[in-house]
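Here the complex is missing a single protein chain, while all its other protein chains stay put.
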Amino acid sequence: MSRVIINDIPVEVFKDATILEATKEMEDIYIPTLCHLNLESFNLEHRVGSCRVCMVEVEQGGRKRMMPACCTPIQEGMIVRTNTPEVIQIRRIVLELLLSDHPFTCLTCSKNLDCELQALAKQFGIEHLTYKGEQSTYPLDLSSRAIKRDLDKCIMCRRCETACNDIQTVGTLSGYKRGFMSVVAPAEMKSLKDTNCVFCGQCVNVCPTAALTEINYIKKVWGAINDPTKKVVVQVAPAVRVAIGEEFGLPPGSVATGKLVSGLKKLGFDAIFDTNFAADLTIMEEANELIERLTKNENLPILTSCCPGWVNFLEHQFPDLLAIPSTCKSPQQMFGAIAKTYYADKIGIKPENLTVVSIMPCLAKKYESARPEFIKNNVNDVDFVLTTRELAKMFKEAGINPINLPDENFDNPLGESSGAADLFGVTGGVIEAALRTAYEWVTKKELKDVVFTEARGLEGIKEATIDIDGTKINIAVTSGLGNARKILEKIQSGEAKYHAIEIMACPGGCIDGGGQPYIHGDTTIIEKRMKGLYSIDEKKQIKKSHENPYIQRLYKEFLGEPGSKKAHDVLHTHYYKK
Amino acid sequence: MERIKSFDDLKNRYNTLKALLALRDADEQVKIDVKSLKFTKEILVCAGTGCVSSESPKIVENLEKELKEKGFSDKIQVIKTGCFGFCEKGPIVLVHPDNVFYVEVKPEDAKEIVEEHIVKGNKIDRLLYEEPLVKKRVAKHSEMSFYKKQMRIALRNCGLINPENIEEYIATEGYQALGKCLTQLKPEDVIEIIKKSGLRGRGGGGFPTGLKWEATRKNAADEKFIICNADEGDPGAFMDRSVLEGDPCSVIESMTIAGYAIGAHYGYIYIRAEYPLAIHRLEIALKQSRDAGVLGKNIMGTGFDFDIELKYGAGAFVCGEETALIKSIEGKRGEPITKPPFPAQSGLWSKPTCVNNVETFANVPPIINKGPEWYSSIGKDASKGTKVFALAGKINNVGLVEVPMGITLREIIYDIGGGIRGGKAFKAVQTGGPSGGCITKENLDTPITYENLTSIGSMMGSGGMIVMDEETCIVDIAKFYLEFTNDESCGKCTPCRVGNKRLYELLNQISDGTAPEDVIEKLEVLGNTIKKASLCGLGQTSPNPVLSTIKFFRDEYEEHIKNKKCRAGVCKKLMQYTIIPEKCVGCTLCAKNCPTQCISGKVKEVHKIDQEKCIKCGVCYQKCKFGAVTLV
Partner (left out) sequence: MEKSNNNCQNVLAQEFYKKLDDYIQDLNIDLKDKRRKGNLIQVLHTAQHIFGYLPEEVQRHVARKLNLQHSEVSGVISFYNYFTTTPKGKNKISVCMGTACFVKGADKILEEFEKNLGIKAGQVTKDMEYSIDLVRCIGACGLAPVVTIGEKVYGRITKDDVKKILDEYKK
């Protein structure tokens, strides 16, 4: 422990704690920060000391200096002052400098009122810039379907670099150039579509301004809803329902499914369906595939493939492993495929007159919906993808506050789902759902205890051996692409002895997807969303995918059985080297 | 040369090899029977970058040719040495044992040198240095005003030995300091010696070297590193280059000693890519040292391993900052990191690392050999020993000088430097490069110490000293340095990245005549913020040129701002182009070429420039054949 004095208050602090950490528990002491980001639940801290907003005065050995609170370790005998007039003036000038190199277009900015820089400007009461001059500007990048790069708004916090290189290990971004014009960009300032970006959107999640945001499809969706020639249906991913409430003041993790459905009805969609239905469908096909491979002892381990960010990662960086992911499409795409065939048929309209919109916690889904193999005769299986954040904007634009609406149910025949499906939104959920079905199919016995705790929790890599009535299955669960890389390298080197691996690109799974409401570094929100999903599963009567009556009907009426030729045509896909 | 198997073996070699330098022993310190030597005369030719660019290799070639033709090659040898320091008067040729110092030698002079001096024994007067004030020719360089007040410790071997021959280094007692450390001293003892000597970092920081070594030693680790900072990015500084070109083995020996002291077995020399000759000499020295067994495995049979690798910079001034340098060696962008952790705790590859400057290293062997008391007896207050300065700018004797700390700026500029070129008035001397400040004539008698220079608003820096005369615009100088730091800023932290840009823009407004009334206050507030809030030394010192020039030349700033006048005649936008009526013949050439049509006048009549419309492009000035357009 070290004894220090902070704002005239003597404190004892753990050795090596930073000044910022030391003051977190102290009442009335607040140090503003900007580039600093602590993702505690994932044991990741981004502290580079580059914004210089958190400066404090430190007196040591009779010498006074200004030091950044977020990365200066406490030392015995330090005297820290966090709000002298000089400290305040320095912070203010630093902030003014940042603002002087930033566009003044808050009114039409997608992060208006949700921007960390704007919040600081308001907090400091900046009403005038002492120093004005040239601004660093760059070409806008709208080349991908998922991520918008507006580098004029970059404040060089470097969080996206940490997210992309250290957490996700994708390596698309790097500091580029030097000095005033330095920026964070892909190699040679390329457009995102020409890089190895997987569109996981973790960079968007951590960006404090609107330098990195999603490409917005709200206008297109309104267009479809208003188009009298089209029937517009919407599917909603599991992770959305435990996060959308946050945009309207509900505590994190609140389950708002019924209100969400109600709100979507009010927006004017013709039918409100549930991606969970397709998740159950995915389990039918994937469990079948798992059992097939286990029986033949071929192409193991099987890797889940519902996450397009992770599939992209594999195609770019591990093309030698293209044979092992499951050939199942993701639930989003399975839904689209079924909607444009089975459902379109049922309601008697042509696929080109049916518009499928999906509400996703994810940015890679925007890219996925445009993959050529998911487009038939110029008709996309999934037409538009909106993130949870975009949906909230759409509600607000339409004057709808879902909180005030009564609960309603999803429509059928694509709206019923088991508790296993809800788990798709969290790391470990897919494999847990698959195990519930695989267990009963293999053993032909009832699975009494459906909860696989070994697969649950936010740790980046979980490994376990599951006993399926005597047969031992080695599973692994990873979330975050950095962890996926570790497992994939083990497979490449032959070290891995797994049978089935679930991989999700986003740390914690879809609940922390690139399209979810911003957590601004508070990872306890992720934990609460996780608990929200588990509570939905707990409350549901049907907990296993294969027990979903509408899924059974779908097979009876349309697909035949899992792994049938029809199922293959509609519900399976292939991958290619990028 | 055969591998040296032990310290005793080294000492024996020294006894045999010291004869190599016998002829050059101008102070007759070592008594050698010259009759027993192979050569009767030696002609030393400076082969530092400056003289090489002035064709000194051709001088060597021609001398060797002449000597061969006359049949003297057996008795007279030509030696390429490192920099003598008197760059203004290069190329330098020094004939021994006569101790005659020739300046501004051309390749054609080789013939005369051989025929007149070598054969006939006559000094060639026209090639001797002439003291400007007394108009007297001087043959012995120790009697020259340029050299009299110098004390060469770091540069002791530059101009004395052939840097491409390790035997000559050994002949100067080279590697004996290392031998002593490895066989007679414990690592802690070595650190104590350096601490006692008072040696401080010569790269600019002035941090006590002994303490740095001690701190690195204290951190236990399975691997540690020594790094020599040879990035020398300060424009106008060429001290390190000269040491590396003229005496590379001293740095190698010193790094090995440092390795022994802190417990490292590997070192890197991070050297600018812009120093190809220094790189070449280092590569030779490293190979020869390894072959001689004084570098690499089992040094001098003591069982201590230490080896050194060269790493090239790639044109980034910020990589002179130790954490940025480390990042560069790791193959990354040279962006500094916050300290703590200091490199002594976590440096290269997260291991304890000690980064020292070339000149700092060059001082170590003499300190070990002659003892710390000898070193600390030189200098003043807490600034012990000597410092190498690179004198440049509007001074008569441009070159490299090494002087004891405590000498005054006046002595350096006027006694050693020979005063201001062209007899113009002294305006200021800039020390510390882009991190330093300007010193005015009021402070010329300040004894040079780290603390004194900082207290008068500048700093020691790496040793660059640029002298300015009345024709220099002080705002322009501040702008020049800001342009440099803007270019070289890594861009990581806000105050340096954006703040320095705004500082530069404000200075531009001053030189354009568009600055607001309160611009000086704005500069001071912003400058102080950048100093206090920047992440690394580059940002923390980049406002110094502005702040120090405002402090000492406020009136010149105010003249620019309030009166829109530049007294040195440099800031073009504050000048006016006018036509001298007496010289104008009315040829209309200026009016025809004026892009804004602001020149009026009929053919054969005096023309006039409308100042309101004039954009000060200067075309009329360029076109006028009669010199009738002038800038005031």
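Residue numbering begins at 1 within each chain, and the chains themselves are lettered A and B in the order written.
By definition in this document, a residue touches a chain if its C-beta (ideal position, glycine included) is under 8 Å from a C-beta of that chain, and two chains touch if they have at least 3 such contacts.
Because the structure is predicted, anything quoted here is derived from the model rather than measured.
J.: Using the touch definition up top, pick the residue from B:Ala392, B:Ile420, B:Ile439 or B:Ile550 that touches the left-out chain.
T.: B:Ala392
J.: Looking beyond the chains shown, say which of B:Ile43, B:Leu94 or B:Ile329 touches the absent one.
T.: B:Ile329
J.: May I ask which residue of A:Gly171, A:Gly457 or A:Gly563 touches the chain that does not appear here?
T.: Touches the omitted chain: A:Gly171.
J.: Using the touch definition up top, pick the residue from B:Tyr275, B:Tyr375 or B:Tyr504 that touches the left-out chain.
T.: Missing-chain contact among the listed residues: B:Tyr275.
J.: Need a quick check: the contact residues on chain A for the chain that isn't drawn.
T.: 165, 171-178, 186-188, 195-196
J.: Need a quick check: the contact residues on chain B for the chain that isn't drawn.
T.: Answer for chain B: residues 49-50, 52-54, 87-88, 90, 232-238, 241, 273-276, 311-317, 328-334, 349, 390, 392-394, 398-400, 430, 433, 464, 466, 468, 472, 480-481, 484, 487-488, 490 touch the chain left out.
Simple rule for what comes next: only the chains that are shown with their structure count from here on.
J.: Can you give the whole-Å distance between the Cα centres of chain A and chain B?
T.: Averaging C-alpha atoms per chain gives centres 54 Å apart.
J.: Report the residues of chain B in contact with chain A in the complex, numbered from low to high.
T.: Within the complex, chain B touches chain A at residues 316, 333, 335, 337-338, 340, 486-495, 497-502, 505-506, 522, 525-526, 529, 532-535.
J.: Write out the stretch or stretches of chain A touching chain B in their complex.
T.: For this pair, the touching residues of chain A are 48-53, 55, 65-66, 68, 71-73, 89-90, 93-94, 97-98, 100-101, 130-134, 155-156, 158, 174-175, 177-182.
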